[in-house]
Every structure is written in C-alpha cells, then in structure tokens.
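One protein chain is absent from this view; the other protein chains keep their places.
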Amino acid sequence: MPSKALITLLTDFGTADAFVASMKGVILGINPDATIVDITHDIPPHGIRHAAFVLKSAYRHFPKGTIHVVVVDPGVGGPRKPLLVVHPKAYFIGPDNGLFSYIYKERTKLQVYRLAGSAYRLKKYSPTFDGRDLFAPVAAWLSNGITPEKLGQKVKDYVAFPIPEPRQLKNHSLQGQVIHTDRFGNLITNITRKMIKHWTVAERIPTIMIRAQTIKGLKQFYAQANAGELCALINSDDHLEIFGSQSSARSIVNALDDEIVILR
Amino acid sequence: MPSKALITLLTDFGTADAFVASMKGVILGINPDATIVDITHDIPPHGIRHAAFVLKSAYRHFPKGTIHVVVVDPGVGGPRKPLLVVHPKAYFIGPDNGLFSYIYKERTKLQVYRLAGSAYRLKKYSPTFDGRDLFAPVAAWLSNGITPEKLGQKVKDYVAFPIPEPRQLKNHSLQGQVIHTDRFGNLITNITRKMIKHWTVAERIPTIMIRAQTIKGLKQFYAQANAGELCALINSDDHLEIFGSQSSARSIVNALDDEIVILR
Partner (left out) sequence: MPSKALITLLTDFGTADAFVASMKGVILGINPDATIVDITHDIPPHGIRHAAFVLKSAYRHFPKGTIHVVVVDPGVGGPRKPLLVVHPKAYFIGPDNGLFSYIYKERTKLQVYRLAGSAYRLKKYSPTFDGRDLFAPVAAWLSNGITPEKLGQKVKDYVAFPIPEPRQLKNHSLQGQVIHTDRFGNLITNITRKMIKHWTVAERIPTIMIRAQTIKGLKQFYAQANAGELCALINSDDHLEIFGSQSSARSIVNALDDEIVILR
C-alpha cells in the first residue's frame, strides 16, 4: 500500500447515471481516507480492448501500490471470474475477460487471485453490478490492509486476448497495425521506439505506409507538421503514432480499427 | 457528520464551463479537508425528474452523514425556496422544486429547513448562481459543524412531484411505467422487486408487455440474453428493467419517456 490509499476507476459506465458515484460512495464508506481518481468512464460500451489499452497507458504513471478497479463487464453475473491481480507496482481488480492482457504480457511476476464471492462484497448484492457490489468494496478493503489471500484464492489460468505483434518483412521492413485511436483521431500503432532503433541507429529515414498514404520520416513533436499534413512521431508512451496536424489522422487515412501499418 | 466531510455534487451544468469547478473552489475555501464527489453534471438542462431519480439511486451508497448538493435550478433568483433537508442518513441541499421528491417519499422522519439568505452565503452574491453562492458554501459550513438551525428555519411545506405508482389490474396484472432511461438505453420502471413477489413465490413466469413487444420471463443478469434480444430483469436498484442485449431497449421498443409497462 502507498502511504495514502489511492484507488482508480476505469469503466464504460459513462458519467450521466449513478453507476460511478455509487462505486465511490461504497469505497468511501469502507475507507473514508481513500483518494479516488477517475481514469475514464468513456470506454465504448463493452470495449474490452479499448479499456485494456487505456489501462496500460495510465497505470505506469501512478505511485507504487495504487489499486486500479477496471469494470468493462458484459459477462457480469455469469461464470467469468472476478479477479485481483497483484503486480510489483500495482493492484488490478476486475472481471476475467481480457482487460488485463497488456499487464499480463508486460510482467511475469504476477499473482492472480479469484475473488471469493461472499466475504468482502456488499451484503445486499445484485448479480448485475459487480462494480459496485464486489469490485469497489474489495478495492476499499484492500486499501484498508486486508491481504489478497483473504480476498480470494490464487488461480493459474486467466483470460488474455492476443496482442498483435509487428512482424519482420523482407528488407528490414516491419508490418504493424493500429491498436488504439485517441480522441484527437491520432492512430497509435503497436510499433515501439525500440523497434525503430534499426532506423535511428543507422540514421536512415523511415517511410511509413498506411492505406493510400505514405509518410516520410518522423517528427519530434506535433507542431513540426504543417496544417493538415499527415505525419508520424514516437509518442509519449513510446509508440509510433500517426497524426494529422490540426486534424484527425483517422479521417485523413479513413482508417479501420486494426489498420495495417508498414514501416520501411 | 462522518469522520471525514463528504460532499457530493449533482447538477445540469455540464463539465465544459467553470460552473462546477467554481462550486468546488468555494467549498474547499471553507473546508479544505472536504472530499468532493461528482454524482453527475450531465443531467439534461432543467431535468428535475431525471436528477431526482439519479439522486435516489446514488445517495444510498454513500456513508452516513454525506452532504448532497443538487442544483438543477431553472427558478434560481425567483421565489422558490433554497432548502436543506436533514435525513437520518444524509443531508440534501438544493432548490425547492421537486428534486427531493423520492427522498420525501421514502422516509417520513425528515426535517426541512429553508436556508436563510445572508449569513452563510458568499458575500459577493449573484441572483443567478445559487449553486456557487449559496448551496456550495452552506454545504461546506455544514461540513464544518454549523448546525441546520443556524443555516435556516424549519418549514412544513415543500414541493414534491407525484411519483407514479403501479396499479393493480384484473387477474393480478400490474400496470407500471418507465421512470428513467440510462445511458445504455435501458428502460427502468417503477415496478420493484417486492411487487414481483407474487410471481416469484408462486413460481409463475411473468410476462412483460411494452408497446408492441412481449417479454417472457426474467433474466438474472444481462449476459443471459441473446444478442439483440429484448429482455427484462430486476436491476441492481431492485427495479424491473427492460434491456436489449448489446443494444438499446429504448430504440428497440421506440419507447417514450413515461411508456406504459404491463406485467402479468
């Protein structure tokens, strides 16, 4: 635990209804000193992959011991397991449906617990809202010092969706794809800074191809582009990102969700 | 008061302007230790009934002594009374225009105070923004231990809109109606778990009719429905709710705000 309990929430509940506030009320009823931070509640309904990516981007910037509650949970009430993942830097709580795929991939020293249903959930329990009745109270109890062992039982199998990896083509080319589009329409790819070293070390200018578009070279920052121009840079999370200056790259490219990107 | 002052905000101000932040600044200027939680600011402009329903859903999940500031206030500046409602579990602050109708209905042991204008409002006071200049500071002073008696005077009459009750038809049928639609397009009715006991005790399968649609039986949770299917369940607030699996029940049914629902 950090000196001060820090709990984040990431859901697809939106902010127009009482869902998120109810979770916060439950948490503060159990631990009035918890600091609660919203990551986002604007995940597209049932957008598990989208949520997984936002979680991966956000969690690294939180202090050690932060508890992340992630609720995109179309299977609530059904057989999917409720999980607590203990990571060297953080705790993750949510349903076992792939939300933690990036977390599983990044680290191997993880302990995954299946939450026991009854002990630490709300007494008045509904099978349709584990966010409020199970995940929120478990996060609060964890922040109060209840150990993972008391909250659940270790499990060995859990769900991860395959995270697409770029693959090497002939002539040192690389084929990656878009894995996330942000609110500005920037296209974030699975090609990372490390993979581009081949180009930067050799001082070769990379060429990026996406649909009908070809981009020559990388910018250092957004303002280097001319208005309307389609460009690319290594973004603040070390991913190759395609952006339109003062416009949406997604629109310029007319990109699909998983659009192929070639780097050569 | 709870050990730590907890103040929630529920408004129709949206989050794009300075309105909500100004209220928070005022509160934290008076009580820097207050924890502030947003219930929502996305109530449709002047949506008093909508706000009343969201308040009813949310407040029960907050710890005893939480102060709820509710500002949907088309009559601000006019003769409508500014109120403080003292409830066994919570405090409610806002204009006297029906926002607390569900609260009034649920409990009878309430004390209602008309806030005195001058003592605890901001010195620089505008007749167009009681949320910032009256309700926020009163909430903060209340959280600092100022008693309701000092903040206002008890009143006996206050505004409540009629909350529609289901009515018994022949053959044990029940006629209710939709009272709220959430962001997923789920249709929440005024028929509660208790009213359905007649069916569950007798192990009869209820039939639900809404517009041209007929739904046979209740699901336990959302994932039991087939994609696109119109279904019903008892939701996490104990209301009969009509939902479309992976789609909007509101759209499937083409439902009006107060759509009639028959249960038989």
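Note that the chains take the letters A and B in the order they are written out, and that residue 1 is the start of every chain.
The rule is short, and it goes like this: a contact is a pair of C-beta atoms (placed from the backbone, for glycine too) under 8 Å apart; a residue touches a chain by one contact, two chains touch by 3 or more.
Since the model is a prediction, treat every value here as computed from it, not as a measurement.
Asker: May I ask which residue of B:Leu28, B:Ile146 or B:Met209 touches the chain that does not appear here?
Answerer: Residue touching the absent chain, from the options given: B:Leu28.
Asker: Just to verify: which one of B:Phe129, B:Tyr158 or B:Trp199 makes contact with the chain not shown?
Answerer: Answering carefully, the residue with contact to the hidden chain is B:Phe129.
Asker: Which parts of chain B are in contact with the chain that was left out?
Answerer: Residue positions of chain B that touch the missing chain: 13-18, 21-26, 28-29, 32-33, 36, 45-46, 74-78, 126-129, 132-133.
Asker: Tell me, which residues in chain A touch the chain that this view leaves out?
Answerer: 2-4, 6, 8, 35, 37-43, 54-55, 57-59, 61-63, 66, 182-184, 220-224, 233, 235-236, 246
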